[in-house]
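We show some of the complex, not the whole, and keep each chain where it was.
Letters A, B, C and D mark the chains as written, and numbering starts fresh at 1 in each.
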Amino acid sequence: MEILQVEYSLVCTRRVAGLQAISLRVLRSVTGVRQVAVDPVGAREGNWVYTVCGSAARYAAGDYEVLTDLTIGGIIDHWEIEEPGTSG
Amino acid sequence: MEILQVEYSLVCTRRVAGLQAISLRVLRSVTGVRQVAVDPVGAREGNWVYTVCGSAARYAAGDYEVLTDLTIGGIIDHWEIEEPGTSG
Amino acid sequence: MEILQVEYSLVCTRRVAGLQAISLRVLRSVTGVRQVAVDPVGAREGNWVYTVCGSAARYAAGDYEVLTDLTIGGIIDHWEIEEPGTSG
Amino acid sequence: MEILQVEYSLVCTRRVAGLQAISLRVLRSVTGVRQVAVDPVGAREGNWVYTVCGSAARYAAGDYEVLTDLTIGGIIDHWEIEEPGTSG
């Protein structure tokens, strides 16, 4: 599971059936790469979360019919930002 | 789900059964990597979209028989281009 | 789906059951990374193809018993080689 | 399966159903990238482990209902740290 930070919500008027009326968040990795995830836990801007990918993402979304490949699994209580490769 | 931009449609005369008569788009990431996706939402050149991968991509294509591993899930209403690693 | 170029056929005398007597191709990405794929469409050296990965790769191979994670989905009619990050 | 080192346990008060009361570890790759994994083997800080991803991760967690995409598969008895690209 990846560790990502919530940036903001995503607005998409045109979507496929199976992703309608789902709360989507833009997440950002430590290296700046952005992804979109379904959010069943109510994460807020700035929260560090871990995400579940693959078929488990659909179960984690609370409904296997939700056509996601990335879902927020939980909010991390404390997370120190640190660039990869700099820790001991 | 990844965030990618539609470049153009892909022309492939010879395809496997299961990908025939399907609308294919070439998508481009912020870093310039290209991928091919099935498009069930009617995205146009220049649109920023998010994509669904894995087995969910087949469901998102509207027909599990479509042999795709990447499908456009929705068109993003507004997206600012930004290189990874430059934002605060 | 990835966009890759066919380099040559792969010779493997010892294989697991489920990949015997299958036509294998070495494919090369724009950045030079090589992968092996099952070829059900008859691609030739130098052809640019797109590939299907994951469980869809087994269906695309025409037989779910073929134990592949990458299968050629189609031959691209025209493809201009371009390094990632250099286009507008 | 990837080779990763256990850093510490992860504290997440708010989680999705399916990941509650599960022991989570932060793992770190040789290049410094961090991931979160379910730990069914009782790995300790500093242990080098190998991880199972995808749907196998749920089986490896001992319960398919555990919504993980990464699970520790075993503790490596001896592992020499070595940067990628430096060995013969």
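The rule is simple: a contact is a pair of C-beta atoms (placed from the backbone, for glycine too) under 8 Å apart; a residue touches a chain by one contact, two chains touch by 3 or more.
Please read these numbers as outputs of a predicted model, since none were measured by experiment.
Undergrad: How many copies make up the whole complex, given 4 shown?
TA: All together, the file's complex is an assembly of 5 copies.
By definition in this document, only the chains that are shown with their structure count from here on.
Undergrad: Quick check on chain B against chain C: do more than half of the interface residue numbers occur in both copies, making it same, or fewer, making it different?
TA: Both copies, chain B as well as chain C, present different residues to each other, with under half of the numbers appearing on both sides.
Undergrad: Taking the mean of the C-alpha atoms as each chain's centre, how many Å separate chain A from chain B?
TA: 19
Undergrad: Go ahead and note the Å separation of the Cα centroids belonging to chain C and chain D.
TA: 31
Undergrad: For chain D, give me the residues that contact two or more of the other chains.
TA: Where chain D is concerned, no single residue meets two or more other chains.
Undergrad: Which chains touch, pair by pair?
TA: Contacting pairs: A-B, A-D, B-C.
Undergrad: Using the touch rule from the top, collect the residues of chain B that touch chain A in their complex.
TA: Where chain B meets chain A, its residues are 1-3, 30, 40-42, 50, 52-57, 59-60, 62, 71-78, 83-87.
Undergrad: Hey, which residues of chain D end up touching chain A in the complex?
TA: These residues of chain D touch chain A: 10-19, 24, 26, 28, 31-37, 53-55, 57-58, 67-70.
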